[in-house]
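Of the protein chains in this complex, one is absent; all others appear in place.
Going in written order, the chains are labelled A, B and C, and every chain counts its residues from 1.
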Amino acid sequence: MKRFQTMSVVISLEEIAEGIYVLTLECPEIAKLTEPGQFVNVRMHDAHSEPLLRRPFSVSFVEGDRLELLFNVIGTGTRFLSTRRPGDAVDLLGPLGVPFHIDDTFETALLLAGGVGVAPFPMLRAALERAGKKVITLLGARSGVQIADRRLNNAYVATDDGSRGFHGSVVDLFHATVARNAILRPKIFACGPNRMLSVVAAAARTIGMDCELSLEGEMACGIGICQGCPVERSREGRKYALVCTDGPTFNSRDVVI
Amino acid sequence: MKRFQTMSVVISLEEIAEGIYVLTLECPEIAKLTEPGQFVNVRMHDAHSEPLLRRPFSVSFVEGDRLELLFNVIGTGTRFLSTRRPGDAVDLLGPLGVPFHIDDTFETALLLAGGVGVAPFPMLRAALERAGKKVITLLGARSGVQIADRRLNNAYVATDDGSRGFHGSVVDLFHATVARNAILRPKIFACGPNRMLSVVAAAARTIGMDCELSLEGEMACGIGICQGCPVERSREGRKYALVCTDGPTFNSRDVVI
Amino acid sequence: MTVKTSFMLRHVEFQNRVFVASGTFGYGDEINDLVDPNKLGGIVTKSLSWKPRDGNPPRRIAETPSGMLNSIGLANIGVHTFIEKKLPFLRTLKTRIIVNIAASSVQEYCDVLALLERHDGIHGYEINVSCPNVKEGGLSFGTNVDRTREITERLRPLTEKPLIIKLTPNVTHMSEFARAVKDAGADAVSCINTLVGMAVDVRTRTPRLSTVTGGLSGPAIKPIALAKVFEVAKSVDIPIFGIGGITTADDAIEFLLVGACAVQVGTTNFVDPGASVRIAEGIAGYASSNGIDDVGKLVGSLKADVKASVLQTWL
Partner (left out) sequence: MTVKTSFMLRHVEFQNRVFVASGTFGYGDEINDLVDPNKLGGIVTKSLSWKPRDGNPPRRIAETPSGMLNSIGLANIGVHTFIEKKLPFLRTLKTRIIVNIAASSVQEYCDVLALLERHDGIHGYEINVSCPNVKEGGLSFGTNVDRTREITERLRPLTEKPLIIKLTPNVTHMSEFARAVKDAGADAVSCINTLVGMAVDVRTRTPRLSTVTGGLSGPAIKPIALAKVFEVAKSVDIPIFGIGGITTADDAIEFLLVGACAVQVGTTNFVDPGASVRIAEGIAGYASSNGIDDVGKLVGSLKADVKASVLQTWL
């Protein structure tokens, strides 16, 4: 798979929900090649060494030569991103990782996002719809102001504090949705904190649904050379897979999280 | 002497000569107290540790609650400063150091600046003129485009490449000036690279002029606690003085540079 | 929740567990306008020797990534001037004063300490056997376990006050040194002094420091310091002052969790003079919001299996 280390140009930065930003970058090489679920590894500075490592971000959406990153500010790196202004250069390495598998024989895609786990879904949903799949989008957040449903019309919303939509977690909402509707040949796509993903994986196993996860995890390189991002495999053979090159998307049956 | 660690606000940033900027900061506490020749120690980041140390900059001019820093971009810290925009906060520690001595009985002040050594002179000249002294300002730079004569009307200019004013160094220009004019009860104030200052000090000694230098030097703290900025003293007693608290201004007779 | 922040070392009570490190706070009277020393657990003075020392020639400082090298060379006013000029001010503070002593012979350590013993206002001693920037004493003592033990043994009978030995990280097994000084009667160890480091100016092809090598401090060394404190804490039962790259309360808490009973803030004082007081407040706040009523309960409370670490087999 072709990858580039290249300079992108900031087109815009928009706060789309409380503390959640969308950064639009012009980067023809990477925009052209990215598939849903892939990520870019973003350099967080130019001249100095702090913070040292790149940060991985899912490509949230692609439009022509532009790609969008969706992130919330949690530390030095994301704070840096949140101060980029139009015209600034941002060093990207990508596209990286294995895309979501959307060619299987499922008919309905259930998208489950916890928090900024929503990031890859705008692009994924567009691709699924192009492929003629039915898509049900479920978004969870602590509070309604943190729901980032840009480019995700008609998403069902769950909030921990009940301030918007369903009162409870996105997994609770998922159970309620499955219980109330007959869903034809479903496949789950889930992205969010690993705690949430392991609950989703267990639920999928119990009810026998196919399920693909996009994992988070610390990365040093993002390109398979540091061995820093292992996830335990559930199959025989190697004990660990690498999140950055074997994932970040995994079938929930294949990993132990 | 009273000092503050305080947040200033960027009012403006202006490129006044090639690669040379004036940063205007609003900072009432420090602006009110600063005297010519004093400096502020500027923090170069907010959340992270790179670059670690503050950087010292002479206060170039004070107007009401505002102070001006004049600098050229040479490394990470000054590059950081050159990307500040109006409204940004900048952490200052100051005012620091011993001001120039302008109360002596001299009548004519000869200001000699090498490169951005010009920084403290706008404020110094204004104070000298207020005190009724005659001021002759000599500025040197590699090339005419690097002459930073803002707020220094009628300065005499020397350039290494002859592209503006006198063709030669500012010390050559000084000699020429002294040779051609009868200067009444002079005192030299010199600021620039240490190489230049040691030539100026030697010249002053030879022709018997009183001479005050503003020294550069690496600093860690700027406030006298690290002992990191020694300069050799020429008098008996302690072997070293500290540039940050015993200086940065020294009578050229008192130090070995 | 009110949180107990104080702790005892020997017979001395300290109001909290945040100190300022030797050489980074002068003698206490230089920056008390920028930070209130009375809010600190203690001040460790710049190292004192018998006679004043000029220190090394310039250049003494070089910045490095997230760190700095220094080669001050123990420039100090000497113990006599200290007693005359600095101690009277320090006595007016309600914080504790730890005098740090450096020397180029065992006898000099004893002489300085014995002289200080005859004056009020000192609550303990920190013995610097680990300065990497002087040729006599310093590292040649600090990397020699027998000399380190000997210095401790000779000093112990001279004082009833807390005796803290400041160790160098520039050794294979720091815990070996901690054990030796514990056996020789020390009340605590300080970990770590600076690491030997170097920087070069490629333009002039000369070292950036006049002494070629210097001591590395600052955030860059924090991971190393934490591992050293953890090593000592897991092998020797002695109170530890954790030092190295502390800039925030979280950094300080890391040291407490791995086993430091208190911390010292060094290089950060140069960048952010108010930091040490904020760190002391931040630790109390952390304890409070975690329902912990005594900061002491944090000490060594890391949930970690030393058997998982290479230190297990290596020690």
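The rule is simple: a contact is a pair of C-beta atoms (placed from the backbone, for glycine too) under 8 Å apart; a residue touches a chain by one contact, two chains touch by 3 or more.
Because the structure is predicted, anything quoted here is derived from the model rather than measured.
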| item | value |
| --- | --- |
| Partners of the unshown chain among those that are drawn | A, B, C |
| Touching the absent chain when the full complex is considered, from C:I72, C:V129, C:V181 or C:L195 | C:L195 |
| Touching residue (missing chain; options C:Q15, C:S210 or C:S288) | C:S210 |
| Sites on subunit B contacted by the missing partner chain, in the whole complex | 48-50 |
| For subunit A, the residues touching the chain missing from this view | 2-5, 43, 49-54, 93, 217-232, 238-240 |
| Positions on subunit C contacted by the hidden chain, ascending | 64-67, 69, 132-136, 138-140, 143, 170-172, 195-200, 202, 204-207, 210-213, 216, 218-224, 226-227, 230, 245, 250, 253-254, 257-258, 286, 301-306, 308-314 |
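The rule we apply is simple: only the chains that are shown with their structure count from here on.
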| item | value |
| --- | --- |
| CA centroid of subunit A to CA centroid of subunit B, Å | 53 |
| Geometric centre distance via CA averages, subunit C-subunit B, whole Å | 36 |
| Contacts with 2+ other chains: residues of subunit A | 48-50 |
| Where subunit C touches two or more other chains, by residue | 65-66 |
